[in-house]
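With one protein chain removed, the remaining protein chains of the complex are shown where they sit.
Per-chain residue numbering starts at 1, and chain names A and B are given in the order in which the chains are listed.
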Amino acid sequence: MPGFLERIAGKLKSYREPGYYTKLDHKWTMVIDLDKCNGCEACVVACYAENNLPVVGKEQCEKSRAFSWLRIERYVEGEYPDVKVKFIPVMCQHCMKAPCETGCPVYATYHNQDGLNVQVYNRCVGTFTCATYCTYDVRRFNWFTYKWPKPLEAQLNPDVSVREMGVMEKCTFCIQRIRSAKDTAKDEARPVKDGDIKPACSQSCPTGAIYFGDMQDPESVVAKLAKSPRRYRLLEELNADPSVIYLKRVMGDGTSSHE
Amino acid sequence: MKKLILYAVVGGIAFVIGYFVNDQFFSDRAPVQPINFSHKIHAGDNQIPCQYCHIYAERSRVSGVPNVKRCMGCHQIIKTDSPEIQKVASYWDKKEPIPWVKVYNLPDHVYFPHKRHVRAGVDCKNCHGDVASMARIEKVSSLQMGWCLSCHTKREVKNGRDCWTCHK
Partner (left out) sequence: MKRRDFLKFIGIGGVGAGAGFVLGKVSKPPGAKLIPYLIPPEDIVPGVATWYASVCTLCGAGCGTLVRVMEGRAKKVEGNPGHPVNRGGLCALGQSSVQALYNPDRITKPLKRKGPRGSGEYAEITWDEALKTLAGNLTELKSKNESEKLHLLASPLGGTIDRLAGEFVSAFGSSNYSHYGLFQRKNLAFANLSAMGTASVPHYDIENTKYLLSFGADFASTWVSPVNYSNGYGKMRQGAGERGKLVQVEPRLSLTGASADEWVPAKPGTEALLALAIANTIVEKGLARDASAWRGVLSRYKAKDAASVCDVSVERIEAMAVEFARTRPSLAIAGDSVSSYENGVSGAIAVNILNQVAGNIGIIGGVMPNGDDLGNGKKIDFGRKISTLISAANAGKIKTLIVYGANPVFTTPKAARLEEALSKVPFIASFSSFMDETTAHADIILPAHTSLEDWGDDFPDPGVAAPVASLIQPVVGPVFDTKSLGDIFIELAKAVGGNVAGKINAPNFAEYLKASWKGLYSRNREMAAGTLGFEDFWNKALQRGGWWGPSRKRTATVSARAGEHLAGTPARFEGEEAQYPFYLIPYAQTAYMDGRGANLPWLQELPDPMTSVVWGTWVEINPKTAASLGLKEGDMVNIESPFGKISAPVYLYPGIRPDTVAVPIGQGHSHYGRYAKGRGANPIEILPFKEDPLSGEAALNSTRVRITRGATGERMVKMEGSTKELGRGIVQTVSPSEFKRMKKEVV
């Protein structure tokens, strides 16, 4: 085998080594306290505003093409009058063993050194493979190029690309805010502090249910909360190793349905 | 049938070559500007530092086109008889900005902060060439991703090859 092929093979092999992904600069993690969340959906609008999500209209919504990177799922149990309602905000879980990453034929989705599962829009060719592989149904596809009527386009966030037809997208943990916090930290010649970064959903949450921080920093709020006995992760048995940690809702009958 | 496919393949290859030739060799690298502004006179002969006019380069992602007031700051006194300066003055009198033509244009999905590069000690020349010798500004870098990455690799920029360092 020629030398350059060997080099490539060696590199590809190193990606498969266990622990390759644990050598990260940061491990951004979100902790969501379901006992605080009251389902108000302020986070959903915050996400639309921050990430230039288009509004697709009723007909497209009917075809399940709405763009919400972040949605509030609501589950109803029981019958009148013993009705129990539960909320859970679901966004990209930034899995450390993400199924979507294994599927993309053009490497448009991959894991970066911050522990984020990222999507490169200009590389994406829209094969839809990642969305099919995704366990959490959080990937959204641009079926069309959506345009805002003037002057609504003045609101668009210049830190985030406006995506076009044929591109897959999803929650980025507000990577532009991470970048800007790192930028500020660099200017001030210090490392990024806990609390410097608040994704749009976390910032807007009226009840303060969404926490964000670096899991590799043992002093961070998320690292402490992650030790909570209420901790669990969504569909953990699928072993995708998600970076979003939920804290169980405290609720009446206490049937932890999944034990 | 076989022939038809062959025709299509040949046509397709030719099409790509045509497109590429146009893109690479027929771009206007030194567009005509509304005012015949010479960097040679300003940055070269008179040694005005870049950031005297491009005031945001160290503070923002954009370096900033000098505002008309800044031009007039000097040219109210200097060379007021030159026809080009009179053009500047007429923009100022009409309270209109000067519609410069962009030479270094990056696509929307690229996040390029001047600030980070200036603060990292990258000389303006690295990307913009020897502006001090250009009578009319000319694009000297391809601004293609490979070009960015070659520098990032050479300088061993931390995470300099990660997509999301420069894409947004």
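Definition applied: a contact is a pair of C-beta atoms (placed from the backbone, for glycine too) under 8 Å apart; a residue touches a chain by one contact, two chains touch by 3 or more.
Quick caveat, the model's predicted, so the values are computed rather than measured.
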| task | May I ask you to name the displayed chains that the omitted chain touches in the full complex? | result | A, B
| note | Where B:13, B:41 or B:78 are the choices, the one touching the absent chain is B:13
| Which listed residue, A:42, A:131 or A:162, touches the chain dropped from view? | A:42
| query | Hey, which of A:9, A:106, A:125 or A:152 is the one touching the hidden chain? | reply | A:152
| query | Which parts of chain A are in contact with the chain that was left out? | reply | 33-42, 44-46, 48-50, 55-58, 61-62, 64, 66, 68, 71-81, 83, 85-88, 149-158, 200, 203-209, 221, 224-225, 227-230, 232, 234-235, 246-258
| remark: Residues on chain B facing the left-out chain by the touch rule are 3, 6-7, 10-23, 26-28, 31, 55-56, 59-62, 64-69, 92, 95-102, 105
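Criterion: only the chains that are shown with their structure count from here on.
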| query | How many angstrom lie between the CA centroids of chain A and chain B, rounded to a whole number? | reply | 36
| query | Which residues, counting only chain B, touch chain A once they are in their complex? | reply | 107-109, 111, 113, 115-116, 119, 159, 162-164, 167-168
| field | Contacting residues of chain A [partner chain B, same complex] | value | 25, 110, 112-113, 116, 118, 120-123, 159-162, 175-176, 179, 183, 186-187
